[in-house]
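For this view, one protein chain was removed and the others were kept in their places.
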Amino acid sequence: MSHEESTGMMNRRMPLGKDSEPMAMTVETLARLFDAEVRGDATRIITGVQPLDVAGPQEITFLADKGNFHHLRSCKAGAIILGYRDAASLNLDEISASLILVEDAHSAIIEVLDKFRPARPRAQIGISEEAYVSTSAKIGKNTNIYPGAYVGDNVVIGSDSDIYPSVYIGPTCRLGNNVTLHPGVVLYSKVILGNRVTIHASSVLGGDGFGYRRIDGRYQKVPHLGGVRVEDDVEIGSCTTVDRAMISETIVGEGTKLDNQVVIAHNCQLGRHNAFAAHVGLAGSVTTGDHVVLAGQVGIADHTHLGEGCTVGGKSGVTKNIPDGETHFGIPAQPIADATKFLIALRKLPELRSKIRELELRITYLEDKPDTATEKQHTSRPAA
Amino acid sequence: MSHEESTGMMNRRMPLGKDSEPMAMTVETLARLFDAEVRGDATRIITGVQPLDVAGPQEITFLADKGNFHHLRSCKAGAIILGYRDAASLNLDEISASLILVEDAHSAIIEVLDKFRPARPRAQIGISEEAYVSTSAKIGKNTNIYPGAYVGDNVVIGSDSDIYPSVYIGPTCRLGNNVTLHPGVVLYSKVILGNRVTIHASSVLGGDGFGYRRIDGRYQKVPHLGGVRVEDDVEIGSCTTVDRAMISETIVGEGTKLDNQVVIAHNCQLGRHNAFAAHVGLAGSVTTGDHVVLAGQVGIADHTHLGEGCTVGGKSGVTKNIPDGETHFGIPAQPIADATKFLIALRKLPELRSKIRELELRITYLEDKPDTATEKQHTSRPAA
Partner (left out) sequence: MSHEESTGMMNRRMPLGKDSEPMAMTVETLARLFDAEVRGDATRIITGVQPLDVAGPQEITFLADKGNFHHLRSCKAGAIILGYRDAASLNLDEISASLILVEDAHSAIIEVLDKFRPARPRAQIGISEEAYVSTSAKIGKNTNIYPGAYVGDNVVIGSDSDIYPSVYIGPTCRLGNNVTLHPGVVLYSKVILGNRVTIHASSVLGGDGFGYRRIDGRYQKVPHLGGVRVEDDVEIGSCTTVDRAMISETIVGEGTKLDNQVVIAHNCQLGRHNAFAAHVGLAGSVTTGDHVVLAGQVGIADHTHLGEGCTVGGKSGVTKNIPDGETHFGIPAQPIADATKFLIALRKLPELRSKIRELELRITYLEDKPDTATEKQHTSRPAA
């Protein structure tokens, strides 16, 4: 039942964008992406990608995880991408699908996905009459400001960008080209975004840092006059928060990727091409080199430095600087070799206690033993 | 001071819903819910529920927690629900309140709350003229779209649903009947919600999964063409994020409840009637059976399976599959019996060190002791 039928109400209806057109490619075209051999019908038309147990005759799928091998027999896909080695170990006689044999099926399917990624023909809505845009804002060509978005005074936005509904862009923010702010993103004032920056829904950049002075038992707010700078090609997940600096800037370096619900506190300065998983939290003034990787739910104490190329394992708590290239783990975090040795020692702890009880008995026995040869009677040695 | 008096400004004022009417029931009516005995005046009128130290003469309260027993004497409630056993151990002579004696006071008060739960007479606002609704969207009868909400192209929404202000529903989403999306909820495109689904404020469903390929030191985004499917009777808390699948769907099974600030990564498939507490994080492709319970701040590594009916204790980090019905705890998580033994061993660790120092002294003493009366020469003690 359409809206018109159900309510007969009028409201602000407008064309809001276009669905992507379905694409179609032959198996041969797809195989050529990898210079790959095709077994079976190379002329089949493929219009999409689906998992092994869902794909139909016009869809391509892939087999990379041994846990899925049992789905192969019942698979109805038109084409399957799989590894040479896996192919050698499987009985493929009864498979009707066209097969594309590659080095690495998982990598290959990602390339195929890229092909089928709808070109996302961006909507051409321009600056919606239903958006709230300051007269002093400057907005580049081919940029969409959706209904319900808010653009403050003296904001500058580049070209080819999408500012979705309920986004708030505070005064004096400057955004590059090809920026995407998903619905509900909030930029406080003085936030600077580079080119090709994507920020997912409900994330907040530029909130005041969590800094107070305690005076006579009450917290007095430390003013935060700095800003936030996000460099080119950064992607930030949903419900992530990046606070502004006290003075100067909180920085997210070029190409860095932050997952959902990450916390970046005031005055942090992240290097380039970092990747932080969900629920990671950085306290104030943490600095990182390039290519740092933090697994989920890691916490970093304030003023810590994470060296270039270092990695921290999930749920770790880092309290000391990490040298370049090292992998650390644990609470508190330590080099992975120590942490592993440590975990092994921990696992053996109950066993260690038994051993100590045994040793004590043996010592007691020795202590109790008469120490001259003249004694005749021998007591038995204590059991462990 | 009303708005009109204070500012004289015009703005879009509209009736936005109704307050719930106060309800009234006699103590007897309430007692009948439990086939319970009333001590004292059963005709008293009760109009609400309050805690022991706040309730007044027209209100009912309950006594379940021994920590509150001392409030009993000063309690001014019109009626008190309490357990038979607790009643037997208390001096109730001076209590003026009517008493309802039940098996389990905590369960009983929840049923009473249910009675007093305002029927929430849903507002009848239909599709607000101040909402942004695509002409291609289809919206069922008796569904409210509040001002400032955004409904994209080809969206289908069932009947009797509430879409609150600043909600964003992306193109091609499909929602069942009796769905509630609280303010600021964001559904990216291709999100499917069943019937009686409630999503609390600022949660985000369908954001791209955190998946990248690292090529020449830079992260290249893995396309995420899949969707999110939320089955019937699911409730999701505030600021929780559920990412879309790379291909296929991220699934939240029927009746499952997610608390606030939970992270469900791409391609996770949750069973039915799971319950995850706040700050729980699931990495990609985690699967769960039915009736899985995760306590607060638990993290689950990618591609892990949590068996039917299993439970994980607070703050644990799960890196391996958990068999059906087991309870695990710790970082890394292990079966609760092992984890408990382990914690006990840990607690005794300082004691263990003392013991070892003691044993060493005793050994040294034995070593140093001349072992025969006649022996002149002493053999050297073995090196460690």
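Observations on the model:
Labels A and B are assigned to the chains in the order they are written; within every chain, residues are numbered from 1.
Note that in this section a contact is a pair of C-beta atoms (placed from the backbone, for glycine too) under 8 Å apart; a residue touches a chain by one contact, two chains touch by 3 or more.
Just so it is clear, the structure is predicted and the values come from calculations on it, not from any experiment.
In the complete assembly, the contact with the undisplayed chain comes from B:Ser238, out of B:Ser238, B:Thr311 or B:Gln334.
Within the whole complex, the absent chain has one touching residue among A:Ala36, A:Ile60, A:Cys75 or A:Val133, and that is A:Val133.
Touching the missing chain, out of B:Thr26, B:Gln50, B:Thr172 or B:Thr319, is residue B:Gln50.
When the whole complex is considered, the residue among A:Cys239, A:Ala277, A:Val292 or A:Ile322 that touches the unshown chain is A:Cys239.
Although one chain is not shown, part of chain A still touches it, namely residues 126-135, 137-141, 143, 145, 148, 150, 152-154, 166, 168, 171-172, 184, 186, 188, 202, 204, 207-208, 210, 212-213, 217-219, 221-223, 225, 239, 241, 243, 246-248, 261, 263, 265, 279, 281, 283, 297, 299, 301, 317, 331-332, 341-342, 345-346, 348-349, 352, 355-356, 359, 362-363, 366, 369, 371-373, 381. The missing chain lies against chain B, touching residues 1-3, 6-7, 9-19, 49-51, 54, 107, 109-110, 113-114, 116-118, 130, 146-148, 164-166, 182-184, 200-202, 233, 235, 237-239, 255, 257, 259-261, 273, 275, 277-279, 290-291, 296-297, 314-315, 331, 343, 346, 349-350, 352-353, 356, 359-360, 363, 366-367, 371-375, 379, 381-382, 384.
Everything below uses one rule, namely that only the chains that are shown with their structure count from here on.
If you average the Cα atoms of chain A and of chain B, the two centres end up 23 Å apart.
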